[in-house]
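First the structure, in the form of structure tokens, and then the observations on it.
Note that one protein chain is taken out, while the other chains of the complex remain in position.
Note that the chains are named A, B and C in the order they appear, and that numbering of residues resets to 1 at the start of each chain.
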Amino acid sequence: MAATTLAPPPAAEDTFLDSNELVLNMGPQHPSTHGVLRVILKLDGERVLGADCVIGYLHRGVEKIAENRTYQQFAPYVDRMDYVAAVSNGLGYCMAVEKLLDVEIPPRAQAVRVILTEVNRIASHLLWLGTHALDIGAITPVFLCFREREEALKIFENYCGARLTTHAFRIGGLQYETYDRFEEDCLAFCDLMEEKVKEYHALLTGNRIWVKRTKGVGILNAEDCKNYGVTGPLLRAAGVEWDLRKAQPYSGYDKYDFDVPTAESGDTFDRYIVRMQEMGQSCRIIRQAVGAIPEGPIKGKVGKVIKPPPGEAYVSIEAPKGELGYYVVSDGSLNPYRVRVRPPSFVNLGALDKMCRGTLVADVVAIIGTIDIVLGEVDR
Amino acid sequence: MEELLANPYVGPLVLTVAIILVFPLIVGYMVLAERKVLADLQVRLGPMRVGPYGVLQPLADALKLLLKEDIIPARADKWIFWLAPVLSVFTGLTALAVLPLSDRLYVADVNIGILFILAMSSIGALGLILGGWSANSKYSLMGSLRAAAQMVSYEVPLGFATVTAIMCAGTLSMQGVIDSQFERGVWGAFDNYGLMLIPTVLFIIAGTAETNRAPFDLPEAESELVAGFHTEYSGFRWSLFFLAEYAAIVVISALCVTLFFGGWLRPFPNVELLEIPFNTVFPAGLCLLIAFGCLKGVGKQVVPGFRFLMAAIAAAFLGAAGLFVLPLTNELVIGLFWFAFKLGVMVYLFIWYRGTFPRFRYDQLMDVGWKWLIPISMAGLVLNGAVQLLARG
Amino acid sequence: MANLIKTFLLTDLLKGLWTTFKNQAPSKVVTEQYPLVRPPVAERYRGAPRLNNHPETQETLCISCNLCALACPEQLIVVTSERNKVTKRKDLTTFTYDVSRCMFCGLCEDACPVDALELTQDFEMATYTREGQIWDRQMLEEGPLPSQYTH
Partner (left out) sequence: MSGPTPPDDSKETPPKRPVRKRPLRKRPLRKGLLRKRRLGKGKRPVRKRVPRKPKEMPTAPWEGPVPSALGERFADGIEKTVVLGGQKLVVASLAIAPKIVAFLKDAHGFDYLVDVTAVHWPKRERQFDLVWILYSFSLNERVRLKVTVAEGEAAPSVVSLYSSADWLEREVYDMFGIEFENHPDLRRILMPDEWEGFPLRRDYGILQQDGDWVRENLKIESAQ
């Protein structure tokens, strides 16, 4: 019999646990840890006493790869970190290298960059919404969200030929001119989103089960957010009106009129509301930007060979998940000497333990969903 | 032969065997219906590959489940692990015995039929608890603990709602309940000036929880506990649990239909005028519609075998339409038709919930059960009792 | 009071139910039945690589400049050539492209000075072996064999 070959289970006194406690291994393969996240939960019944994250299952050494590639060659790799918001990743990286090179980006390129990143922000939020709802047990929104996300991906596909890992931008501006129906497609997408968001609200916002499951769960107030370095919708849901697009405008965001949605209590429901409103604000930005794409060149004065002077730069953007920073060090050669990525998901996930303590197992799932992690970015 | 038919044991025995044989097939098609309806709610298509529009999918699923490796975890309690799904299926199928499928089609008309069903569904919970416990897995254990708590809590409002209905009918026999609804000329749900709607709604909610269906599917909450109590089950054993779950759905839906929606009675059973439209035109029309749809689908099929199958299905439904048109056969099958139709609507309702609502949390589930459903169901019982006393004397 | 009535009448739940119910219209189905119906891909789609020939002379456009191999982040392109004694130009001998490592970033295509290497709209590149993923010059010029997908 197979059982005899196994070592006997440890006696209760040999474990560090109290007799009422239970260690539950959630992941790395679990339906709702969004990839290969492993959370070691210490439980008392269903109540969580502590959560310890084990990450790195998806570590590919992106920062090491950067050292062995030229500046242009590394650009496709950044798409594969937060693969849900590849366009934002690309924008951050390009901006960091442009900062080192000290080049001016033509306004046309800036406008197109803004449009695509905002479309990407909506796509990323849609994926979050679908999977978050799925975690909480609502199985329909995920399909509706993917239906709308498809439209966003079609825009990317038409623009640059790829849907997910787009490699849409190049250092110095853009590689591709906009396609024929670009403006119409973007506006149609905005119209569609504004209509469909109502559907999500009907399914979730008012629903008493949804409200019960999310209100007061995983609270992280403004003080904690700053302490844990948590940014993005989580910080805004805690009442801090801080958005890099407003605080330190880049890529011409200061030209557009939009609001930074905030909420007060910093719980899961507030984050949900903040992200839903952000989708609307993104639509606003897209409408303004599409209406005023300036004519002109799409690429700044950047040669075929990119060789920035020795130096360093830290450039960060407001990615859908929070502050995405690139710290690039150049030694004057063709390859970047060091590329450090400051991933929002990684830092935000650090606050998981804080958010989970005292909640129930079912809430852990909701909290992981509400942080909106992408393991590709956490592990890099 | 005559003697054989007169023997009181033969008819029920035949029916029992028939149910045991046919029921897995019905469950298979319920699963297909669930997948298709869910897909429809979710702007998808569902299974489309096995057979035309996926009509042979249940067979493929069954084959797959039977051929899968049967795993017993190393540290599992082997005998209980083996016993648990059997227990679940046994209780689920036994409860089917007292269901009146039509005015003449039932295994037994026991005078305490409703009690029997409630008892069986209580024991069914034991299967889940044992299954989860014996697997020696933390996810399973938590699932089975949840199952225990949930079933015990929701049996109370379910019981109160049932008692209200029984009080209204004045009998515990399933056939008796239907007969009393016929005599009073109104479905149980709308009796007592509509006050019976309270227990009806409560029964549906508590019944959903009793069968572990979304939004009360905590024992198997797939996003939290992987698969809850049957995490460690695979292959045939797992499919037994599946069978038990769907048997429970059928039983609860059937109970609901019998108590509140007139069982195998047609709508407005006392209005002579509606006899023809409801008993002939509606079922025959429905069958014709499906047959017509299948015929239209024949041309769209690529594989010749699929075309043939579609045509066969169309022919079967045409034949069924014929059954309803002929008065002699109509009388035989109309009760079954209405029972199945109402059951179908109930099952659709179950699937519809599942496709719409998020899942409750464990403590919220208890909250809803004890703080809301039980007080309301008790109030409903008292209210209905008072009204009945005043109105009927 | 109104809220209490709403709570008892389950209006929020009914709203959700109505939303999903409405979605059942057959016209709302968005599933694509892939092997039966091929989705159209965008004009700029970056799919299977192709080595272009001159439309009239059918000679390869590739001038063996090796820029694509240099541009490739994964270094999966190998170009070999030999000097033609007569024309003093480099003639392409082999061109190898390892599709299994390709991430379709399009940098090779951008680098090509003569539009010889191009990422086309073909996206069905599955093979049964790893070796089948390494495309030689002939495969790159003719494209992968049309494979038939059934279910």
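One rule holds in what follows: a contact is a pair of C-beta atoms (placed from the backbone, for glycine too) under 8 Å apart; a residue touches a chain by one contact, two chains touch by 3 or more.
Predicted, not measured: the structure shown is a model, and the values here were computed from it.
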Practice task
Looking beyond the chains shown, say which of A:Leu41, A:Leu100 or A:Leu360 touches the absent one.
Solution key: A:Leu100
Fill in the blank from the handout: Contact with the hidden chain, among A:Gly45, A:Pro310 or A:Gly358, goes to A:Pro310
Handout entry: In chain A, positions touching the absent partner
Key = 55-56, 59, 61, 63-64, 67, 99-100, 102, 226-230, 240, 242, 247-248, 307-314, 316, 323, 325, 327, 329, 332, 337-338, 340, 342, 346-347, 349-351, 354, 379-380
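Everything below uses one rule, namely that only the chains that are shown with their structure count from here on.
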Handout entry: Rounded Å distance, chain B centre to chain C centre (Cα mean)
Key = 48
Handout entry: Rounded Å distance, chain A centre to chain C centre (Cα mean)
Key = 25
Problem - Between chain A and chain B, centroid-to-centroid distance (C-alpha), Å - result: 43
Handout entry: chain C, residues touching no fewer than two other chains
Key = 13, 16, 19-20, 23, 30
Fill in the blank from the handout: Listed in rising order, chain A residues that touch 2 or more other chains are 140, 144, 147, 203-204, 207, 209
Fill in the blank from the handout: Seen from chain A, its contact residues with chain B in the complex are 2-3, 6, 9, 22, 24, 30-32, 46, 133-140, 143-144, 147, 203-204, 207, 209-210, 212-213, 360-365
Exercise for the section: Flag every residue of chain B that touches chain C in the complex, lowest number first. Expected result: 40-45, 48-49, 302, 352-353, 355-357
Exercise for the section: Write out the stretch or stretches of chain C touching chain A in their complex. Expected result: 7, 12-13, 15-16, 18-20, 23, 30, 41-46, 71-73, 103-107, 110, 119
